[in-house]
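One chain of protein is taken out of this complex; the other chains stay put.
Let's look at chain A:
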Amino acid sequence: MEVIVKTEGIAKEFSSVRVLNDISVEIRAGEVFGIIGENGAGKSTFIKILAGLYQPTAGKLWFDGKAVEIRNPADARGIGISLIPQEFNLVSDLCVYENIFLGEELVQKNGFLDIKAMVSRTRQLLSELDVSSIDPYARIQDLSVAQKQMVEIAKAIAFDSRFLIMDEPTTMLTSKEVEILFRLIERLKAHGVTIVYISHKLKEVKRICDRVMVLRDGEFISLEEIANIGIDEMARRMVGRELKEIFPEKKPAAGEVVLSVHNLSVEGLLHDISFDLHVGEVLGFAGLIGAGRTELAETIMGLRRAESGEISLRGKPLQLRKPWDAVHAGLSYLSEDRQGSGIITSFDVVKNITLTSLREYAKPFISQKAEIEKSKFYVDRFSIKIPSLFAKLEQLSGGNQQKVSLAKSIDTQPKIIIIDEPTRGIDVKAKRDIYVFVRGLANAGISVIFISSELEEIIGMCDRVLIMRSGRIVGELPSEKLSEEEIMYFATGIKGGY
């Protein structure tokens, strides 16, 4: 079979720390080439070299049999390589079509921008992706993370590229969009496009990839035909040892009600939401994209204004005037939009972890010693892989940024924590750590609202699950009745009315 990309001895160092070592592979034309590995293994670094975002410290590249140097993203695009990056690379003040054509604007004969053509092409791309609900004129900042992800995908396929790299494209997507994406991949593949697919969701890798490469600590471990490697074996090679496939044991709490939401509505987003959260309970929220789960979390946290309804805490109404009120009342929120609202990429690890809880360290002056101490604790607890405690977050791999974000939301010592896609971009091993940790919180009497698009973890983790659709709660399932089918019935409207 024809080889489209060949690498030889590719290595990358950041300030003389080697994060990628001696990668020599051949990627075949028209295949779906999977890359897996733990957080910080070097997956993103490797593909960023192919996409011209990084220069390798050593090694050579061939494209189509010719030795090439890819000095910048324009070079990459020039030879037909496009990238769907792990972190969104969209200009939030511009609208959808402007982002898709950024730097490649279509121009009329008279020199003016051909907005009509760009908008109609954008419409076509979005409908190909089955997300016609996104308006080409919508501003990026008004989109949900899942919609942003779909725009990134549209952007990558807008120009016929021959080599398409997807760095964890499905972390934000529910199964419906994942299916759309997989259909797209099949279609592209049929047209001879080569795809590099990075994911921590090994089932997806097993299903869509033709071969899979495993990286560990920057080293090449193996490259295997997908037929010859099972999911357990993939996990084992990533981690270097056997992994117990478990969710921690559930201990359903029948404690008293701690948070009670009554007839909460936000115009156009939430309608008549009512539910109770008990002490020590892990309460799941399932639903498709746009169901309103994140909006609900933001409303409870006082980040959005409710138009009517009541939120009460241990029987007393909760007054949310400023963002601090919810945190002060013992609530905490882990945002699904890591770089958009979770962490500050130009701040170091320590300053991020203590940002929300800074009052605890400033009495009245910030004690750097205490901050560092606490950060070290989290770095150990979640095995966060960092060059240093003072490394800026932009120098961390995506999964490790996610862990910092989680540490940040826990550091306020909440009584109730809302975690929105907590394991986004986290590797199989660390996921288990986080599950155990969350269950530990619940056992210690902390109530958890668990929002996730991954049904497997909703089912594995939650004591009770509420399903939302179009801003309403349409169903409730107790732990024993949880199954993917049952949840999807409600999420898609087969059950539950409306």
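By our rule, a residue touches a chain if its C-beta (ideal position, glycine included) is under 8 Å from a C-beta of that chain, and two chains touch if they have at least 3 such contacts; residues count from 1.
Keep in mind that, in the parts below, contacts and distances are computed from a predicted model.
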Can you pick, from "NitT/TauT family transport system permease protein", "D-ribose transporter subunit membrane component of ABC superfamily", "Tryptophan synthase beta chain" or "Cytochrome c", the UniProt name of the chain not shown?
"D-ribose transporter subunit membrane component of ABC superfamily"
Sole contact to the chain not displayed, among A:344, A:370 or A:441
A:344
For the full complex, which residue in A:236, A:262 or A:359 touches the chain that was left out?
A:359
Which listed residue (A:121, A:385, A:432 or A:469) would be found touching the missing chain in the intact complex?
A:385
What does the interface between chain A and the hidden chain look like in terms of residue numbers?
14-15, 53-55, 303, 322-324, 326-327, 333, 335, 340-347, 351, 355-356, 358-359, 362, 364-366, 376, 379, 383, 385-391, 394-395, 408
